[in-house]
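After the structure tokens below, expect a handful of questions from me.
Every protein chain but one is kept in place in this view of the complex.
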Amino acid sequence: MENINRNLFFPIKNKLNIDYIKDLLSDLVVSNKFTNNFEIRDISSLSNLRDNSIIFLNKYINNPDYNSKEIHIITDNIESENHCKSITTVKNLNTAYNKVLNFMYYHEDQIGFQDEFNLVNGSYISKFSKIHNSCEIGKNCVISRGVTIGSNSIVKNNVVIKNSLIGKNVIICDNTSIGCSGFGFDFNKRGSLNFNPQIGIVIIDDNVHIGSSCTIDRGKIDNTLIGKNCMIDNMVHIAHNVVIGNNACIAAQTGIAGSVLIGDNVTIGGQAGFSGHITIGENVVIAARSGVTKNIKDNSTVAGFPAVDIKVWKKNLVMQRKNGY
Amino acid sequence: MENINRNLFFPIKNKLNIDYIKDLLSDLVVSNKFTNNFEIRDISSLSNLRDNSIIFLNKYINNPDYNSKEIHIITDNIESENHCKSITTVKNLNTAYNKVLNFMYYHEDQIGFQDEFNLVNGSYISKFSKIHNSCEIGKNCVISRGVTIGSNSIVKNNVVIKNSLIGKNVIICDNTSIGCSGFGFDFNKRGSLNFNPQIGIVIIDDNVHIGSSCTIDRGKIDNTLIGKNCMIDNMVHIAHNVVIGNNACIAAQTGIAGSVLIGDNVTIGGQAGFSGHITIGENVVIAARSGVTKNIKDNSTVAGFPAVDIKVWKKNLVMQRKNGY
Partner (left out) sequence: MENINRNLFFPIKNKLNIDYIKDLLSDLVVSNKFTNNFEIRDISSLSNLRDNSIIFLNKYINNPDYNSKEIHIITDNIESENHCKSITTVKNLNTAYNKVLNFMYYHEDQIGFQDEFNLVNGSYISKFSKIHNSCEIGKNCVISRGVTIGSNSIVKNNVVIKNSLIGKNVIICDNTSIGCSGFGFDFNKRGSLNFNPQIGIVIIDDNVHIGSSCTIDRGKIDNTLIGKNCMIDNMVHIAHNVVIGNNACIAAQTGIAGSVLIGDNVTIGGQAGFSGHITIGENVVIAARSGVTKNIKDNSTVAGFPAVDIKVWKKNLVMQRKNGY
């Protein structure tokens, strides 16, 4: 996984080290141990452990890198302490995440996030974005700090792009929003003041087509990824941390919940929905209006809600009809 | 229910009294009676009876206030005449509503509605709106007459807000539309010329998060209400006169039809749908892709379409699987 420079999108508000974190979380800390008060420069996730970073873990998963790298763990699982050399145990992990991230980074869901724009041919283009000069950008767009767009890409009108790296030959149609905040918060503690800072980005590879009025949210810590040659129709919602392989075709009004992983060459009919955190294999076909709730193996074709093998779905329909349906 | 000042949003086009109304509806009037030709300054609804107002009733529901207050009734139910002292009976109530409201108010679905805007940092802000100076407003937004926004709220880019009162710490994400016209007309007489004037507003309480590409329509006469701490994901549609309690969580692509009442602490999965005019209790959980067609009691968990208790829904799935599904 490419290590993007997060600070191009989310400027550092306050530099941190472990001592600061302990103070910041003083009302939440259960226990704290560390030997080396190293500087904290980034946030890690389980799939992307970075030196001089902090990681939030809701359970202990053994990983030698926790101790070999300069990584400080924050957890609500007291058991982890035995295994890790640099660790803070807290009462409420979600609150700790919000406190640390809001202290450390500027982001658009808190007052104070800043950008500087030029009005260029009717669109607001951040001074801190890089758009290849072969691109065509329509009117009333907003392209925010850190965004890069590769050659020959076309952005139509009233499009919002933030926190994204966009490849070559990408087409983004009218009224679409890319790189917006994912929908993340503690279900037991709602309200905008408890919103989890979302500090990942969206990466869209070359030759992707994205229709009108789509929403593609950025990752929470890692990134939302759309592979090469993906064809996305209108009003498709793609939540934070979704990873879509190459050559997907996604028809209109489909919604993909957070952290879904989709393999290469997948075809998805209109108005389909996906539960979060599931894995869809390669070459899968998902019929229109399917509600996919479980992992789907490579080369499957599924339909219905909950989605099952399409042959089973059709057999069930035949059976219902025999019974008068 | 707070009595908002409707005229901040919908300026009075013509002052009315009962005599004028009788003339205006001359081709529709069946009978007419009144003793006191009082001034009409507002429209009442059954849940909010106001002095010096008119009310449109498609059936007679006994209410002493009809006679104790200065309220003139317009109805297509001839029986009502016996009970009310100030009443006009008409042949087509819907046409009467349109005629009276279009005569009385300026609104955005008729030519002639006016507002005055300043272009402020890339967004059009009505001179007749009040935005707390701590708020952050993105680019290409339109904030229309009468709108107020409380402190520390964040409005992202390409957002349209009209006919709304927005609380503190509210976050409204890109490409969302708030306070737009509800979908109201006589099913037997279609076309934009027969559109029912929508002259209620949207009230959004403190600490609400609203995702990207949502639509929240204003009330027809009363208001659409979103309670404190509600968390609303992307592409959620909330129709006119919906009332949502505090702490709701509504996942992406859910649609809530007109006049649905939702209690506190409700959780709604993605792509759910609600029939109009139903009541959802407190602490209800509605699974993703549910189609809710009836009232739901407090503390229930429902799933499926039509939505039923989730245990029944799961049992039915098990049964189908036994039969080969």
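As written, the chain order gives the labels A and B, with residue 1 at the start of each chain.
Here is the rule we use: contacts are C-beta pairs under 8 Å (C-beta built on N, C-alpha and C of every residue); 3 or more make two chains touch, one makes a residue touch a chain.
Keep in mind that this is a model prediction, so the values were computed, not measured.
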Options B:52, B:151, B:275 or B:301, residue touching the unrepresented chain: B:275
Hidden-chain contact residue, picked from the options B:85, B:237 or B:297: B:237
Per the touch definition above, residue among B:8, B:49 or B:142 touching the missing chain: B:142
Absent chain, residues of subunit B that touch it: 108-111, 113, 117, 119, 124, 140, 142, 158, 160, 175-177, 180-181, 183, 185, 187, 190-193, 195, 213, 215, 217, 235, 237, 239, 253, 255, 257, 271, 273, 275, 291, 305-306, 308, 312-313, 315-316, 319
Touch residues of subunit A, complete complex, unshown partner: 122, 134, 136, 138-140, 152, 154, 156-158, 169-171, 173-175, 206-209, 211-213, 228-231, 233-235, 247-249, 251-253, 267, 270-271, 288-289, 317, 320, 323-325
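Following the convention adopted for this analysis, only the chains that are shown with their structure count from here on.
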Centre-to-centre distance between subunit B and subunit A (centres being mean Cα positions), rounded to whole Å: 33
